[in-house]
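What you see is the complex with one protein chain gone and the rest in place.
We call the chains A, B and C, going by the order they appear; numbering starts again at 1 in every chain.
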């Protein structure tokens, strides 16, 4: 079982992990994009943190994730904003309207998050986007056995592998796609920030 | 005695001397000006050469110099154009309406050239302009004894000394004046092109 | 190395530039809710209205084209970043005068995502909105693969043409139909000679060295593979114009519109020379250049280079083009 206060702590941890990676993310985006992914993700994550306040147990998972989605939605931040806002919106759809979740409910949150985002994104694994990370992460979560800790551990491994794999792909979405084959060898900025999201969630659960 | 055909040859020689110094003149102007003096002087001198055609003896000194003044006047070339056009206009005023000149007449051409230009220019020796060269050159011409060759030799020496001296002055006219004391050590672009004018005239007389 | 830009806190770039813009364009626009630029003519508009949005850092685009005969509202995002869908939705609501709203979107990942979500929000709210996407950059994809073509400066003449149709009393169907047809028919190609730096974090957009230019450059330094030594204006125009002529395609006798859109550090002097070369090139092919536009329209900070945009025009488009417009950056 995981309660909402613990989950909020995990979100703070994930936000901090992404914020700490600002320079790395912007560096990647400066190669084949517009050099702002770190900046945007920092804005997004800071906004989430400041809007949610200290972790507490007054809200349900559904309500909290809906608020997070709305917080992201208020930012002017390029691709990342509608994508992340939609991810949280989907997670909210998948989340129960109560203050704790079991392993199955935890899995469902990520499943719905992915499915809702997939509709907007249209990207598949191999298209060199954040989906390269999200899809294997969510698959690993769905396939994992055991408690939430073990599930998230598996998801994080999936995310790390996915981000690493993004290096091998040719960009098909976003600003980088015009560079075609040149993008091989460099990971996708959004795939890397998504990896840090899972890494941070996982750290926050320890 | 100097006939008009010889004088025209001298003008061609002076023009070539200045054209050959294009890079040097522009370099100086790039320090404290707008990096175009060589370019402008080349335009001026090429125009004079092409308008006058091959040296011949069909024109008087007065008419030829008036034509040269008009040729220069047709160019869009910044400060150099009105200054050089006026110099030649003054020389025309001082020149006799015949096809040869003696030493006294030769002196008078330069005297009038200088005086007419002085009115427009307003610059004195020490103001770091072409006048730094022209004034000592014309003074040397006025004070020189002997034939035209000796007179022009003296004028050229005066011009060379004047251009050299311009290094020691603080700019008072033109674009360079805003640099004030910084201009010490660098000659004035217009003083150097004026030097080459006399050097070229002198060569053309050999 | 310090950034050689006159700015204050990088986090405040958009806020401050919009405030300054509101002072500079006080006779044309009002700044609403921090990043909504609203035409003074909207209050009395009784027609289809037009909303666009986009990242900042491309000035004068997009906000500079709000006013009479152009956009009714432009929503500014942040530097190179689309605004959030919520505020675009609110702009559409504010713009709607009962005749419906045309939402014009440039094909970039962030803008497209914001556009999609905005449309969803509008549909939920029952608003009458049509979305038209410009996708004209020929450097990355063939005409059939329009989704892979970026939206570049060609959106700007479209702002005026669509607004003129709206002003003429056309319905939303008609205005959006015209806009879609126009968006589908035009083409753009860009070249860069020196890259810019991101004003918020000083990150460079690439490095073209001392000798090279790159044809096919995107709006934020995204390359296109056409790196080559600098050429003369005439040679560059020939390469680029030829590619556009083939793509559209344009043939002898066609009436053509040409736009030279300076990226930032390419002088108006050069742009005039390029325009002159381009018109001569097209006339040499037996075409008639019936209208043109030159200037810094949709810029990429201090990038040196330009976009060349062309479209085949007919008398209807030309008539719309020749109607008055009064905005900060475009007047007719």
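Throughout what follows, a residue touches a chain if its C-beta (ideal position, glycine included) is under 8 Å from a C-beta of that chain, and two chains touch if they have at least 3 such contacts.
These figures come from a predicted structure and were not determined experimentally.
Note on the chain not shown: across the whole complex it touches B, C.
Residue in contact with the omitted chain (choice from B:17, B:36 or B:153): B:36.
Shown as candidates are B:52, B:176 or B:199; the residue that touches the absent chain is B:176.
Of the listed positions C:86, C:140 or C:266, the one in contact with the omitted chain in the full complex is C:266. The missing chain lies against chain B, touching residues 26-27, 30, 32-36, 38-40, 43, 73-83, 85-86, 120, 173-180, 182. Listed here are the chain C residues that touch the chain not shown: 1-8, 13, 16-21, 23-24, 56-57, 59-60, 64, 193-194, 199, 210-211, 213, 229-230, 232-234, 236, 264-277, 279, 289, 292-296, 299, 301-302, 304, 306, 326, 331.
Throughout what follows, only the chains that are shown with their structure count from here on.
Interchain contacts give a graph that is no line, ring or star and is not complete, per the touch definition above. Taking each chain's centre as the average of its CA atoms, chain B and chain C sit 54 Å apart.
Centre-to-centre separation between chain A and chain B, using Cα means, comes to 76 Å.
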